[in-house]
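So the structure is just underneath, and the comments pick up after that.
With one protein chain removed, the remaining protein chains of the complex are shown where they sit.
And now, chain A:
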Amino acid sequence: MRKSLMIAGLLSVAAPFSAVAQDKPVLTIYTYDSFVSEWGPGPAVEAAFEADCGCDVQFVGSGDGAALLARLLIEGKDSPADIVLGIDTNLTAEAAASGLFAPHAQALALDLPVAWSDPLFLPYDWGYFAFVYDKTKTATVPADFEALAASDLKIVIEDPRSSTPGLGLLLWVKQAYGERAAEVWSALADNIVTVTPGWSEAYGLFLSGEADAVLSYTTSPAYHLIAESDDSKAAMDFSEGHYLQVEVAGKLAGSDQPELADRFLAFMTTDAFQSVIPETNWMYPAKTPEAGLPEGFGTLVTPSKALIYDAEDARAIRDEALAEWQAALSQ
């Protein structure tokens, strides 16, 4: 008896919403886990789109951008996804090569710091990678990687093999220093406290005082300012420029709801979607909403130069950059 109750309980929590909206068309969106969580943009975006699409939006979250793409590649042509939302430009070449995506056919009126012309992938937000530090604890702030390496500041970074910000940092150093990248990594080695599997662990270590700075985004201080009224965090402004992370969505060629998918991509650059981004994803919206950015975003560091590899170049260079990184930090 007890066991059958337990199974009934399991089933009821396992599939609570599957019976809802049976006759409405379903738009399946694959995304990363933090997008669909209660504290991410997912719930507000879903409500806003469902308000007038006459459809049921179903988000499926898995890990981060790379895990998401891995899942899609495993599923291949018969993936139930209509839209994939949440890979960044360091992964789009791999995604495009799979042949699973269809052109988005949207007008490109975006507010990005770089020109955008990708026919397959449409950006929905972006941010600059940066080292975030505590103003009350660090007085002398380095102005570039070499100054950071020469300082005795301790930093936490993410592993490029298991984390998209980690991969971003790898390409940042590579693009800023080219042939000298390995040298910069060797000089940084004694500043690196440790390398974590993902952003959450790294940021947690920084906040608990294990390091003076952490690889995150220039927008991270906005969270502390807006949600916690704490203005002690800031991002270091590096003169080499800062590497960009542009997060994109794409429509699958095999989608059984192509019109609905097009409608969602069009919706993605409207205010209803874009105004949710700053205070849930803590990134810059791809198209600034009419009402502007939330107060607090104005106080953030704006890098003088935006760095980013072309999708194809990023794919071509990352193995070499990884080998340099591994060799420099393994000594």
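Basically, a residue touches a chain if its C-beta (ideal position, glycine included) is under 8 Å from a C-beta of that chain, and two chains touch if they have at least 3 such contacts; residues count from 1.
Here, contacts and distances are computed from a predicted model.
**Student:** Which of the following names does UniProt give to the chain that is not shown: "Thiamine/thiamine pyrophosphate ABC transporter permease ThiP", "Sodium:solute symporter", "Zinc-finger domain-containing protein" or "HEAT repeat domain-containing protein"?
**Tutor:** "Thiamine/thiamine pyrophosphate ABC transporter permease ThiP"
**Student:** For the chain left off this view, which of A:W126, A:F145, A:W172 or A:W199 is in contact with it?
**Tutor:** Only one listed residue reaches the unshown chain, and that is A:W199.
**Student:** State which residues belonging to chain A touch the missing partner chain.
**Tutor:** The missing chain touches chain A at positions 3, 6-7, 9-11, 13-18, 33-34, 36-40, 42-43, 58-63, 66-67, 69-71, 73-75, 80, 94, 154, 159-162, 167, 189, 192-197, 199-201, 203-205, 207-211, 220, 223-224, 227, 280, 282, 322, 325-326, 329-330.
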